[in-house]
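Part of the complex only, each chain left as placed.
Labels run A and B following the written order; every chain starts at residue 1.
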Amino acid sequence: GFPGNPGLKGAQGESALLYHSSFSVGLTDPVPATNVPIRFNKFFHNEQHHYNDVSGKFHCLLPGVYFFTYHLTVYTKDARVSLFKNDKPVMFTYDQYHEGNVDQASGALILRLQSGDEVWLQIYGDEDFGGVYADNTNDSTFSGFLLYPDMG
Amino acid sequence: GFPGNPGLKGAQGESALLYHSSFSVGLTDPVPATNVPIRFNKFFHNEQHHYNDVSGKFHCLLPGVYFFTYHLTVYTKDARVSLFKNDKPVMFTYDQYHEGNVDQASGALILRLQSGDEVWLQIYGDEDFGGVYADNTNDSTFSGFLLYPDMG
């Protein structure tokens, strides 16, 4: 008899494409409060809603390795910001302000997260360190994404 | 008669690794013009040529979620730069310059793009805001990459 038909095409390769987690948020106004999570309220990208705009925290649902970065406008006073993971400050960024010399401060970090972990930014110290500024032509932003998901 | 031989094995599934878009560009000289796209002319990485060095714009061919970041040397005067998406300023970075105090300003953003969308940087405002500087030991750069392609 004749040979059979060709087999079916193989399955699509396992793709990192099934594991999406990314957010990019900003501020409409200067940060009013210190020692609490900065609540970013301007949303450039937050399709999965893993950044919680009520708590101000990124909430990890997909375990894996994540990249985070922030870029802050420093104005009216000095700024000291810490990136927190689960109530512990992991990294600190400090920039002093001088009259008439608006500055930019930024940071980036790669962290392995478990499901349920939370990551956020907050002013570290009293209000003298609260110079994170924003208005309609000055942004301060916080972004993050899942780089490598854990394989279940 | 006997049945024929089995058919050929099916084709391999689609690879997750086919979706590449990334660029990393810089400047050889200070930015001369305001309110037009900054034309980066130093190429660290632009294999797909999705950054167009004539227009100064990143041109999206693969729809999906993209990460962009820029790091600018601020020298001789203040700098205000905006990241544009399709003729609309999406994000603003402002850094003031003081005599003898060269600064660095930076930004990052995640955006979902459709095929045909364009993203670029430009000085926002008149020449007083044009202090984006570069020479052979001072870089100002713009980079971006496809983070999560849309599945077709």
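Details
In this text, a contact is a pair of C-beta atoms (placed from the backbone, for glycine too) under 8 Å apart; a residue touches a chain by one contact, two chains touch by 3 or more.
In this text the structure is predicted, and so the values were computed from the model without any measurement.
Here 2 copies sit in place, and the number of copies making up the whole complex of this structure is 3.
As a convention for this text, only the chains that are shown with their structure count from here on.
Per-chain CA centroids place chain A at a distance of 19 Å from chain B.
Interface of chain A with chain B (complex): residues 1-17, 20, 22-24, 26, 44-45, 47, 69, 71, 73, 98, 100-104, 106, 137-139, 141, 143, 145. Listing the residues of chain B that touch chain A in their complex gives 1-17, 65, 67, 69, 78, 80, 90-98, 101, 103-112, 124, 147-149, 151.
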